[in-house]
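Missing here: one protein chain of the complex. Every other protein chain is in place.
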Amino acid sequence: MGAVLDVAISTLLSPIILFFALGMVAAILRSQMSVPEAIAKGLAIYLMMAIGLKGGVEMSKNPLTTDVILVLVAGIILSFVIPAISFVLLRITTKLDRIDAAATAAHYGSISIVTFVAATEAVRLSGLDSGGHLVAVAALMETPAIITALFLASRGEAQRAKPVAGSERGELVREVFLNASIVVLVGALAIGWIAGEEGTASVQPFFVDLFQGVLCLFLLDMGLSAGRGLRQGWRQLSIPTVGFGLYMPLISAGIAAAIASVLNMPAGDAALLITLSASASYIAVPAAMRLALPEAKPSIYLTLSLGVTFPFNVTIGIPIYIYLALLVTGQG
Amino acid sequence: MGAVLDVAISTLLSPIILFFALGMVAAILRSQMSVPEAIAKGLAIYLMMAIGLKGGVEMSKNPLTTDVILVLVAGIILSFVIPAISFVLLRITTKLDRIDAAATAAHYGSISIVTFVAATEAVRLSGLDSGGHLVAVAALMETPAIITALFLASRGEAQRAKPVAGSERGELVREVFLNASIVVLVGALAIGWIAGEEGTASVQPFFVDLFQGVLCLFLLDMGLSAGRGLRQGWRQLSIPTVGFGLYMPLISAGIAAAIASVLNMPAGDAALLITLSASASYIAVPAAMRLALPEAKPSIYLTLSLGVTFPFNVTIGIPIYIYLALLVTGQG
Amino acid sequence: MGAVLDVAISTLLSPIILFFALGMVAAILRSQMSVPEAIAKGLAIYLMMAIGLKGGVEMSKNPLTTDVILVLVAGIILSFVIPAISFVLLRITTKLDRIDAAATAAHYGSISIVTFVAATEAVRLSGLDSGGHLVAVAALMETPAIITALFLASRGEAQRAKPVAGSERGELVREVFLNASIVVLVGALAIGWIAGEEGTASVQPFFVDLFQGVLCLFLLDMGLSAGRGLRQGWRQLSIPTVGFGLYMPLISAGIAAAIASVLNMPAGDAALLITLSASASYIAVPAAMRLALPEAKPSIYLTLSLGVTFPFNVTIGIPIYIYLALLVTGQG
Amino acid sequence: MTKYLRIELIIERMAHKRACRVLEAAGMTGYTVLPAMAGFGGSKRWSRDTDLSASGDMVVILSVGDEAKVRAVMAEIGDLLGAHIGIVTAAEVEVLRPGRF
Amino acid sequence: MTKYLRIELIIERMAHKRACRVLEAAGMTGYTVLPAMAGFGGSKRWSRDTDLSASGDMVVILSVGDEAKVRAVMAEIGDLLGAHIGIVTAAEVEVLRPGRF
Partner (left out) sequence: MTKYLRIELIIERMAHKRACRVLEAAGMTGYTVLPAMAGFGGSKRWSRDTDLSASGDMVVILSVGDEAKVRAVMAEIGDLLGAHIGIVTAAEVEVLRPGRF
């Protein structure tokens, strides 16, 4: 427990989190500063290449075991199931309609790759190890949630008379399964796996040594986005909705912890699976929702995921999830 | 003196200055090459994070002394006073009207962070040390000049009938006190201070090792900007105005040198305070002037600051300021 | 020969080529992912600064010999001559009209800097050395091809009644001789030469250590561009035209190999000269053609150069060119 | 004499390809898409910098064509605007080289 | 029948929020801001690449509304253009779904 508190404090005082806080404060004080959109996108691509490569190199060191495959399957199931639970809770505790509730639920079933990265650091700081295949789990957990949400949105309602005008067969599927983060994560994972430690040695200075620093810059921008979203969108959020953004991660974390315990996962891997489950998407899913459920309100789902759940997770959440992982794996 | 000449030559032949020269030459030859705006802004944010962090880490090593606080106060006073002197000189020696003179004066009271960075390098090359708190001085000197200039612009004139249509209370204050460079500089300084040397070790490869190289790229772009500004704007500048862009830095340097001598500052710190005083803003102040004094002509103040004073400072100015610092601190 | 196969395989499995393949696959599967334009341009500038500097530093180590000057002259001649051969072949084997054939020929006489960089790596992997002056050759080979093409396009045809409306004297010359890649390559080469190994030591972490990693990111984007170009443009290309995109590099390579043999060049240098000759432009020349021959169709020349010849060169071509170089220099 | 109209759609970036397909289906010979950087509607402001997912961005689509085709687009595009946020305006314009539309 | 006008402001980026406030105050239901990349006026050219401070950038603001509101904007916006650089034009347009303005 003491060690977990230490991790919590050193997490909170790490430059990464401090830059995130700086961004939030600047946004709330209505500073006009901004990171150009193109830079933010470029940094996001870099971060995904870097974690994909790292995961792939790790995986190339060990053969693919049943244990690993079970974790991949568990991730997919979690991403399918969490939105259903989220949807029920939202419909019971908030006044969101079916469409808004389904769209919001999709975000909580999917994942936040930056939260994952922050957790990877915290896990390392706690002296735990984690396997490269968790990156693959992250990629696999991105999309099943969207399928569940679309099913929930259409259930009970007379089937849509016809598709949105101008939509094209396969457009949503491409957006969802071939979005930038999946392409880059899975691609870089495969490349890391193929090229191995030796083959990637020449790109280590770029992808490994700079990683922490780039993350600072990226989180400064995330802080600005989260702060601005919150400042403009908080009026749209009722108290029960905000509450959902805070307790839902913990519920997802609990479920993932149970699975991790059943699968007998090592503590580090368990902590990451729990964090992935607890995290909510704010890049890939909002974009998919604009195509699939354009009637749902971004001011609700995006504000909640980026303005409430993301800050909660990177500050308070991650230490809790590590503690939980130590607990259920009997290493706490 | 010989050592100063050495510094002058090695400054002039450093890749940083050579890339600046390359940019100027390309612009004057009317090359179409350009660094995308988003990249230039991204690099600027990186540079400010890096110097903020470095300053903060330096400051975390020593307790905050009265000496340090006196330097901070001196910086603020310099930024308030220099525009007044600039204004008087501009009104006497040039034909600029009250508004243009006040807007131009604001630029010379404020600072150029790239000039500061270049001076930091030159100071290091000369074998001198400088304290991290000079970064804080830089941040503090950004804005007082604007206040003086607004006062000068309105003095004597019947008070403005009403504010510019559509302006909003606090808009200028936010633009001025929460602009990107202040937020990032002060924020990164605080983060470096809190996290200390150990806490920032993992981000050193990004923020320390790359710094010089990134600066080359940034100065290539600065050279292009300065060269294009000059090519398009030089017709707007009379000879007395150009003269002001060359002698005003020396006057400011003289005043700062006197203060440094009174405060008994170490030579390295003195050189940086002198450089800050001598440098003129070309990012933060022009933006503030478009809001506060939209009638003033950017083709005058921007061309002068970016096209005349900036190149003068980074080439000839800095060695002079270091020499001056050695002289007044009795270490020359 | 076995060693060449090894190089071929390790080239094909290097992260650089794998990321290029990832980009192509993503584009062909119609993923929506993209690298922001500003980032791609920023990376291109970085890469050119880095190779320019490296070449300049190399050149600063040795005096300028007649051998070096002969290679520079050979490069210029190759760039003048190859478009003429290309033009004749295109007119005989394809149905392209005079204008389209001339515009396409210009691309094959000019060079691709990314192909050059990939070849530099492969040459190094093969245990060969190459001189810094090849960077100068690359810069010199960019433009003569354009002059030949303009001559071919106008030949036989009644002279243009008048220039395109709104065109300005010198506009094309500036676009062609002062485009970004020439300014940055030549400029950085000169800076590397002036500053030397010692002077550029402080920028090595940025320009040397990161080079390979940045190249991965850039080639991911190149793969996306090539794949999209191909997917959209392949219908415009007849089979003889595609054939030209595959055999023309080999013809150019043969000619360059002969010259390398006559000049008695070292194998590494020969491999790079051959690669430069075999490569086709897809950045500088298309832009110049839009100004000089606006009637020519980009869907032909750009698809051919970026979608056919570039992928061919970076995968299969380079090992062939190295083998050829070993052969003609008698070191194979 | 044929009348030419310039139709302008202000529409969500995520939906712009759908709108483009409607334009193409109606036989417009071309269109051009411009990125917007900020906007206001109802009671919300948006700006490119606010939203990392860029899912709230808008674009402007310009298309010039003869009256019949533009009317066809206006009839068709309403459906899309049932689902997506958007504004459509049209106005008569003179065109150079009418033959090309 | 209500007439709808499309008003277009070409204005400095630094002043665009002021212009937006004027639009909102006049009751326009929305507007969209597009970034410009270059321009010419008087005797000066500007381009995004020229000016590191971006303080000379222009933007284009489009807003569609009923005649009364657009007239109100045109009456109000003159004040802002006293201080800031800008061009304002308006023209009648047909709109889809007039109810929303």
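Order of writing sets the chain letters: A, B, C, D and E. Residues in each chain are counted from 1.
The definition used in the following text is that contacts are C-beta pairs under 8 Å (C-beta built on N, C-alpha and C of every residue); 3 or more make two chains touch, one makes a residue touch a chain.
If you're wondering where the values come from, they're calculated on a predicted model, not measured in any experiment.
Q: Which of the visible chains would the unseen chain be in contact with across the whole complex?
A: If we consider the entire complex, the absent chain touches C, D, E.
Q: Can you tell me which of C:D6, C:D129, C:E197 or C:E295 touches the chain that was removed from the display?
A: Reading the full complex, the residue touching the unseen chain is C:E295.
Q: Of D:A15, D:A38, D:V64 or D:L80, which one is in contact with the hidden chain?
A: D:V64
Q: Residue-wise, where is chain D in contact with the chain that is not depicted?
A: Those residues of chain D that touch the unshown chain are 4, 6, 20, 23-24, 29-35, 59, 62, 64, 91-97, 100.
Q: Provide the residue numbers of chain E that touch the chain removed from this figure.
A: Touch with the absent chain occurs at residues 8, 10, 34-42, 58, 60, 74, 77-78, 81, 87-91.
Q: Residue by residue, what part of chain C touches the chain that was omitted?
A: 34-35, 37, 40, 164-168, 171, 221-222, 224-225, 228-229, 232, 282-284, 286-287, 289-291, 294-295, 298-299, 302, 306
Everything below uses one rule, namely that only the chains that are shown with their structure count from here on.
Q: Using the average of all C-alpha atoms in each chain as its centre, how far is it in Å between chain A and chain B?
A: That gives a centre separation of 41 Å.
Q: Could you say which residues in chain E touch two or more other chains, in rising order?
A: As it turns out, chain E has residues touching two or more other chains at 20.
Q: Which residues does chain A have that touch at least 2 chains other than itself?
A: Residue numbers touching two or more other chains: 34-39, 42, 205, 209-210.
Q: Which of the chains are touching one another, listed as pairs?
A: So the chains that touch one another pair up as A-B, A-C, A-D, B-C, B-E, D-E.
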